[in-house]
Every structure is written in structure tokens, then in C-alpha cells.
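Here the structure comes first, spelled out in C-alpha cells, and everything after it is commentary.
Complex shown without one protein chain; remaining protein chains in place.
By written order: A, B and C. Residues from 1 in each chain.
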Amino acid sequence: MTEPEAILRMTGIRKEFPGVVALDDVDFRMFPGEVHALMGENGAGKSTLIKTLTGVHGIDAGTIELGGSAVSFAGPPEAQRAGVSTVYQEVNLCPNLSVAENIFIGREPRRFGRIHWAGMRRRAEVLLGALDLRLDVSAGLGSQSIAVQQMVAIARALDVSARVLVLDEPTSSLDAGEVEQLLKVLRSLREDGMAILFVSHFIDQVFAIADRMTVLRNGKLVGEYRTSDITPVELVTRMIGKELEVLDDLEESAHDRSDLAAAPVFLQADGLSRKGAVAPFSLEIRQGEVVGLAGLLGSGRTELARLLFGADHSDSGTLTVDGAVVPMRTPRAGMDHRIAFSPEDRKTEGLVGELTVRENIVLALQAARGWSRPLSRKRQDELAARYVAALDIRPTSPETLVRNLSGGNQQKVLLARWLITEPRLLILDEPTRGIDIGAKTEIQRLVAKLSGDGMAVLFISAELEEVLRLSHRVTVLRDRKVVAQLDNESLTADEIMSIIAEGSSA
Amino acid sequence: MTGHRLFWPIAALVALLLVDLAVKPSFFSVELRDGHLYGSLVDILRLGAPLILVGIGMTLVVATRGIDLSVGSVVAISGALACLHLSGLGDQNSVGGTLVAVAMALGLCLALGAWNGFLVAVLGIQPIIATLILMVAGRGIAQLITDGQIITITSGPFRAIGSGYLLTLPLSILIALVVFVLTSVLVRRSALGLLIEAVGGNPEASRLSGLRSGRLIWLVYVFGGLCAGVAGLMISANTSGADANHAGLWIELDAILALTIGGTQLTGGRFSLGGTVIGALLIQTLTTTVYTLGIPDTATLLVKAMVVLLVCLVQSPAFRAKVRRRRKSPPPAPADRPVKVEVSA
Amino acid sequence: GGGSDSAGGGAVTLGFSQVGAESGWRTANTKSVQESAKSAGIELKFSDAQQKQENQISAIRSFIQQKVKVIAFSPVVESGWDTVLKEAKTANIPVILTDRSVDSADKTLYKTFLGSDFVTEGKKAGTWLTKEFASATGDVNIVELQGTTGSAPANDRKKGFADAIAGQAKFKVVASQTGEFTRAKGKEVMEAFLKSQSKIDVLYAHNDDMALGAIEAIEAAGKKPGTDIKIVSVDAVKDGMQALADGKINYIVECNPLLGPQLMDLVKKVAAGQEVPTRIETEETEFDQAKAKEALPKRQY
Partner (left out) sequence: MSTLTRVKEYRPQQRHLPMIATLVLLVAAYGYGASQYPAFGSGQVVFNLFINYSWLLVVAIGMTFVILTGGIDLSVGSVVALSTVLSAELLTKHGWSAPAVIVLVLAVGALLGTGMGALIHYFEIQPFIATLVGLFFARGLCLTISTEAPSIDNAVFTSIAQTQIPLPGDSHVSISVVIALVVVVIAGYVLHYTRFGRTVYAVGGSEQSAVLMGLKVARTKVSVYALSGFCSALGGLLLVFYKLSGDPLSAIGTELDAIAAVVIGGTILSGGSGYVVGTVLGVLVLGMIQTLIDFDGTLSSWWTKIVIGALLFGFIVLQRLIARRAR
């Protein structure tokens, strides 16, 4: 069949970083009016390809054509002017500015040559409205949950009338509702002939929206496919280079609570609350139990988790660990009770980018031991090596600077940090954010195993299926309130959604 | 080779020394005079010692995203208190008395460091302003101690700290060396280094990883105070007198300069004590060079500016990259116009 | 409340703005002013400017606000006082300059100047040198330790000295660097000189502190200060005199900080509206080693 002229054509792209070949002779093309998914495992080179397109990184070899003419952007501003609008993987906004400003800065509506603040706020509310998001747009961005920030970044990209829209894992921390909303918007943009580059580790999302997909593996091009010509299983096989075994076995083990009823309660919260974050709630977690938190964006899951760990301190209520009431004022207190908390925002709250993978992995354990009892270098290397292997962190050298890791691999490092502390309660806030399905199943299996060995787990994920698959019990939040706690015999996503929904109707 | 963190600082230092050698061949001559080594290089080591010490302390402070402007005043206070005590002694040459004086001075400096740490770690005041307080008040305290006069002392043991020699080497540099080695070992063999770099690299992440950053920050300021204290003793001992008004004036700037040349970022995180030592020596070499080559003192600052600029430029990867691109950029020139290549290269 | 009461019943209020406390000399100067004010029964408003002219100006402004009877100050620099002095004049508060003069074209802006002449000090040092080496035939190699670059005493003492030795070709200033008026720098610079200069006969230091620092350097180099290298300096602070008496310095030109008593007399006169000479040089002597020995015991600073 005859294809229209490609709007974007990248040929023979090569990008080396000291020690790593991130991209090796990669071809990539996009057509107007299509959604093109860029697929690949963590570290495959997706974000790098995008950054070479927008001029964040220069290329070592290859050519880039936009609208038929060769281009090489010196930086994002140029790319933007040429009509390439991008949402990068890590949220890249200014926490010190308001939501509205983050959407419009650089393109602020002006009147009499001066910034027209009121007009800006109005337009921001409209834009976010289109994404079904209603919030005080003059509030500081820093105080928003990571999901909100992601939506803001998307809104910013949508506002510019671009020829090519690039979205690097825009949905990694959105829940079903927002995703649906986003896809709707993308479809209408596609109608208007925009070319959309879409990166996601959610296969179903990709098949729902993409017309065409390009698969990368270890920085090399595997191939380009029409969605209609390929099945999910085939796609995954091409991404990871081997068959993926599914998790039905896990399903079983997860849900039998027979022994749990007997298990002693590890942690119990009574009327715990924090103003502006979560209303008083009670919650108990038994040893070996996986409790999932379900709720919409901004429902207060993260807040709740932070209280249990002592990341924020509560205004009211008590926390009981092993039957003894304990003050939980600092993270340190949480750790002293063998509680671990892996935060949702790896960039600002999780990792120390300047330090190596090894150093980041041992950080929490070392902090717990205190400075005077250092882990021997040998011990550190072993720990690092073990978890680099276990979680398949790439590149495999534990001496790589974390900031040079791909998003998903960074997430794995964060996870490793807490796993080596061998906690009794492991709080995971969006642990699988931006992680490819291979690793995701790995992590889910790990969680199941750990709980099997008696570790209590509090599991937060925007992906409801994941929560359901893993948890013995699901605690549902709505508007910063705990509205239901359900044993997960055979819960379905719809049941949960209806619980969330009915509240908002009531 | 050029990859190593310390390559460029060392290269700069060597380059500067070579300039000296070229201009004044006698610059490298080191002879033995009444039982100790004597020569410009020896002076550089001896006079560089205080800066090295202050630099080491400052490096750790900076690694935690802090800064300590008060070191200069602490230097003055330390010297003043020690000399005040000594001047009161019947027999200034008594080792015991000297030790007491030293102990008193260093004790006070620890307290001053703790004060800085308190302001930063507990009250959460921004380091630059928190230490500015002691920078201003500290001078006053030092002058209060000396009553604005220069306290001259004759104590042999004390003077040794600044101008004495051991095994023909200046005692001061040996002290600095010991402090450097001890600190390096402590920091790298224990987990301090890692924890400090973590706190400086990402405070919130460190907090959520259970680091007691407050204590760490406190610790580094106390240590910074101690280092400044020792430096203060050296400086006053070197001139066998406490000059509360001038001792350690602007040393904080030189210290920060030294650690930057050494490759530590003022934004916190990774630090390199070795680099700081190199940086300090570089700065001292520069000063000595100016005096030795008889550069008119109206031009001194210009020279200093230029040298520092050069050193920082060659160290900056961005700069080197740009230069390399320059070299590359002109297209392979046709054989018939070789001259042009010369020009462009 | 109006300032009249601040001027006190009969007591004269004197607003005195000091440069700072940058040296022992300065501190002695301050002390003398404070003490003699007390003994003369003059109410003193003292303000230390921390070497900043801006502070001195604002201090003088506040004196004007408080309607003191007389204002005295030692200018941190000689220029830049017209505006504030005019204000003082319009508020008709008489002004006395101490230690350093100002270069205002309008001499009516201040009643009188009390202090020493830095150029003369330099000259005296130079003249001594010419006498000392009158017989010398070969070159006389001089190294100079200057005060803080750009400061009035440094400029003038350099100038005066240069003028004095100008006539004779045998006097050669082979090296001249700033020692910033401090011992530490004095020593550091001298160490460098000792290595860079093959032959040094004389050291001229703009103040005693630098000379004292240099002495340590000379001794460390295995030379005898005062004999191998002749030393002449300015100020005559106690430590300096000690060194002079010990024969480590050869000659010191006094620069007397004890202006207090003289100043207070002037203040009283000026306050009473009597006429005073427009320029009063403080009586200052010069010390050689012999004079130093007898002067030393009753040296207060």
C-alpha cells in the first residue's frame, strides 16, 4: 500500500555514553495522524532516542528529518519551535512555581506586554479540565502528588499546537480514569493529523491507542510493526527476546488467607490522621500479609503510607507495633521498627543521583547501622551484585552513577535499597512505576515470596489489577478518607471502582 | 589518565611551578640551613599548611551543601586565646603551659563550631548567613581577647607549631599532613563519607533513608571549627604573636577556592580531600610566586584572577569539550591552503 | 525628644568616629581618646566604622541628628567628605580632623586638623638612611615592605622615603611589596625577598609590625637583623621599641597615636568658640637604639 510522507524520519541513529552504547544504528519514523508506540525493556534506549530527537543529547551518527528537511536541534527550545512538543520521562517541571505557571511558562498569556495572571489561571483550569483534573491552579506544584505533576506536564505539552507530540511514559503513575481521559484526548489529536510518539510499559494501553509500534532491545532496533499485525504476546517476546511466563501460580498463593488469620498483627493504626493529608483512619497489617491501597489520584494513599513510616508526623491517633504503642515522628523511628518505605517520587525523594548504584543500594542499611559501623566494601559489593542480578538492573556495573540509569532501572535500585534492610513491614508506593513487564512480574513474584516468608507489605499502585493480584486485603481511599477494607477473596477491579464511585455520588 | 579527578588540579600546580622554575631557576633550590630545609618550596609547604587545614574542614562542610564563612574569625580567636594564656605564664617555654594554652584554644573552637552547627542543623538558618554571624562577631571576640593589641609571645614550644622543624621538615606541614591522613581514613574507612555525600546530594532522600542528617551537619561544622582552630595556632605561632585584626582575614575565600580547584562542587555531594590539599598548595604557590617574581602589588590581584580563571577553565569539561570542537570544526583543508589550517588550528 | 538634653547641662558632647581597630596603633589611639575624654569631663559618643567610609559618614550624620557640640573623626580616606561636612556646617557643628586630613577644597568645612604627616615620616626614615650609609661606596640594596596598597599611609610613607633618597644613585629599592601592615605578611614577603634577592642591605618597613615579621624571616634565614640587614620602620609601638632596644631594628620614626589630650583641649576651645590654628602636627620624635632603651620603660602601647 502507499504510505503518506513521513513527518519524522530518524535513520542510523547512534548514541554512546561513556561505557554504554545507548543507541546503535536505530531507524525510526512517524506519520502524520498516527499514534506510534516506542517499546522496549528498561534501558532499551527509548528515552535516549527521544532526547536525541529533541536535541537534549547530540547524536554520534545518523540523520534526523522533520517534515522532509534534515534537522539537528541544539536543544529543546529549538525542537519546540520546530513543532516537536515533548513530555520527558521524569517529571520536569519547576516545583517552586504554581501549577498554572508550569503549564504556561515561556508562553504566558500577556496583556499590555505584561503577564496576564488571571487569564493564565483561567486557561490552565480549562486545559486541566480537558484532562478531567480540577484543582487550585495557583497552588505550588511542589505540593502536588507525582500523578498530578505528570498530568500538568502533559497539559503543558498539549497546549502548544505541535506537529509531533512526544510522550515518554506519560501514564506511569496515572490510574485507569486518567489514562482513559488521556487516550481520549490523544485520539482527537490524532484526528487533527498530529503525529504522536507514545511510550508505555502497559501493553493494553499501547494496543488500545497505537497504530504502529517500534521495538528496541539493548539500544538496537528490533523492528516496526502495525498494531493490527502483531499480538501482545508476540510484542513482549520481541521486547525481551524470549517467552514470558505468566503469573497464574502467583494468583493462587496470593489469595489464600487461611494461615493469615492466625498470624500476629505487626502494625496497627488507630485514628491516625494528618491535617490536609488524611482523615483519621484505622488499619492493621499482619505479618506475612499484603495490604493493597486502592484509590484515585490524590486520594491520600501516599500520605497514609508516609504516616505509617514517620515521614510526616500525625496530628492524632496512635500507632502500635508488635502490640506496643510507639511514637512515629521520624523516618528513623520507622526504620528502628524495621519498617521500610520506598517513596513514589524516586527522583526527588528516593535516589541520590550523584552516588553510584552500590552506594544508593546500601544507603538505608548503612544509615541504620550508623556511621561508625561501616559495611565492608566486600559486603557492599556482594549486596549490590546480588540485587543487580535479582532485579536485572542495567548496566550491571554497580559503580554506575544512578543519575545515568534509565528510569526503570533507577526504580529497581530504589527497591533494592529497601529489600536489603530486610524489613518486617515493606511499604511500596508505586514500586512498579515505569518498570517493564519483565521486571514487573519479577517484582510481583518477589513481593509474594517475601510475604510468604512472613514480611508484611503495604502495596500502593495506580494499576488496580496489580493491587488486586498481590494483596490479601484491599483498603480503599477516597478524598483522603479510608472508605472500605475488603478481604481479597475474589475482588474485581469493577467492585473497587464502584465502591470509589458510589461514595462520590453519595 | 586525564580521567582521574585530580589530574587537572595537579597539572595546574605543576605548570605553575614550572613557570617559577623558568623565571627564577633558584626557585627550586632547597638547601640545609641550621638543621632544617630552606627554600621557596619549603616556604610554600609551611605557609600552605593553615590553608590546607581550613580547606579540609571546609570541604566536609561544603559536601553537606553548607558553607562556613566564620573560619577566618575562628582562626583569629584560637590564636588570640592561646597567646593570651601564654603571655600570662611565668615561664612561657614550659611545655605543660603551652599544651594548656593549645587545649583551651581548640576547646573554644570546638564550641564555636558547635554554635555554627546549632544554627544550621537545629535552627535551620541558611549556612551562609548563620556563619556570617560568627564571622562578624568572632573578629570582635578575638579583639576583645587581645584587647585590640598584638599579643607577642616568646614560648619556644608554641612557636614550633608555626615555624618549627621536625626531621628537617616544617612542623606545620607535618601537622597538616597528619590531619589530612586521619580525616581521609576516618571519612573513607568509616561510613561518614558516604553519609555526608548522601546528605549533600539529596537531603530529602537521605532523610527518608533514615539518615540523622542533623547530627552529621553538626559534626562537620564542629570539625570545621577544630581545623580552623589548629590553623589559627599555626598562624599566630608563625609570627609569635596573635594579631586578632588580621589573622585569617579572607581565608574562607581561599579555602573555598582551594576546594573548588580540588574538584568539590559547592552544591554539595561528592568531595575530594586530596583535591583540596592540591588546591591549597596551588593558591599558596601563586602567592609565593607573586612575591618571588616581584610582581607589582597593584597587579597582584589581576594576576591572581587570571591564574585562577585559567585553572578553572582547564578543569571545566565544558570548556575542554568546546576547545576540542574548535580544533575539529574546520573542514579538512585542501592541500593547497595549508596556511589557513595553521591559523584556524 | 530634641537633642539639647543629649548635649548635657554644661558637659560638652563630642562625637568621635574612629576608622576601626585595624592595628595596635589604632587601638592605642582610640584608648587615648576615650580616656582623655573621661578625664577632661567631655561626654564622648564613640563610633567605630570598621574601615568603611560609608559607616563613618552615617555615624557623622547620626552625630548631627543628636546635635552634639563638636564632631571629630579620623578619615579612613582623605577624599569624599564634602557632602557630610557641609551638613555639619549647616547644622553649625564644628568639625576636628585627627590623624589624617581631608582634601576638601573648602577649608572652612573643618576647624582644624590634628595629626601627623605621613610623607614627613617617610622622609625622616629616608634621611636617616642617607646619613647611616653616607660613607658607603657600593650600591645600597633596599627592600621595602609597604602598607596596605592604596591606603594613605602606604602611599605617603613610600613617597616621602623615595623623595629623601632620590638624590643619590647608590640607593636602590630592589624590591617593594605590600605587607598589608601585618606581621604575617611582613614575614611571608620578607621570606620571599630573602630568596629572590641576592644581596639585601636595608629593609624599610612602613610600620613596626611588618618589621617584626620580617625580623623572624631574617633570623630563619640565618642572618642577623640589625647587623646583616639594617632595618628602619615607622610607628614605635612597644614591641617595635623592644626590638629596637635589642638591636634588631636600627631606627624607628615615631608616629604618635596618643592624640587624646591634645584633642580634648582643642574640643574645649572649639566648643567655647575660640580660634584655633588650622593645622596642628602632633609632636613626634625619632628613636635610635640608645633612645629606645631609655624610652622603653615608660612606653604605654
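The rule is simple: contacts are C-beta pairs under 8 Å (C-beta built on N, C-alpha and C of every residue); 3 or more make two chains touch, one makes a residue touch a chain.
Not measured: the values here are computed from a predicted model.
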item	value
Chain not shown, its touching partners among those shown	A, B, C
Of A:M30, A:I64 or A:L93, the residue in touch with the unshown chain	A:L93
Chain not shown: contacting residue from B:L51, B:L89, B:I141 or B:V187	B:I141
Identified contact with the non-displayed chain, of B:V95, B:L182 or B:L266	B:L266
Residue among B:A22, B:L123 or B:L167 touching the omitted chain	B:L123
Touching the absent chain when the full complex is considered, from A:R123, A:R156 or A:R212	A:R156
Touching residues (missing chain, whole complex) on subunit B	69, 119, 123-126, 128-130, 132-144, 148, 253, 256-257, 260, 265-267, 297-305, 308-309, 312-313, 316-319, 322
Contact footprint on subunit A, counting only the chain that is left out	56, 75-77, 79-80, 86, 88, 92-97, 101, 105-106, 108, 114-115, 121, 125, 135-140, 156
Residues in subunit C touching the chain absent from view	1-3, 5-6, 15, 18, 20-21, 27, 30, 34, 44-48, 50-55, 57-59, 61-63, 65-67, 77-83, 86, 103-105, 148-151, 154-155
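Heads up, the rule we're going with is that only the chains that are shown with their structure count from here on.
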item	value
Chain contact graph, described as a line, ring, star, complete graph or other shape	line
Farthest chain relative to subunit A (centres taken as mean CA coordinates)	C
Computed distance of Cα centres, subunit B from subunit A, in Å	44
Distance between the centres, which are taken as Cα means, of subunit C and subunit A, whole angstrom	71
Subunit B residues within the subunit A interface of the complex	189-192, 194-195, 197-198, 201-202, 204-212, 216, 269-270
Subunit B partner contacts - residues on subunit C that touch it in the complex	21-24, 26-28, 30, 146, 149, 175, 177-178, 180-185, 187-189, 191-193, 195-196, 209, 212-213, 216, 220-222, 239, 301
Touching residues (chain side subunit B, partner subunit C) in the complex	24, 26-27, 33-34, 38-40, 43, 47, 143, 147-150, 152, 163, 235, 238-241, 243, 245-247, 287-288, 291-294, 297-298, 300
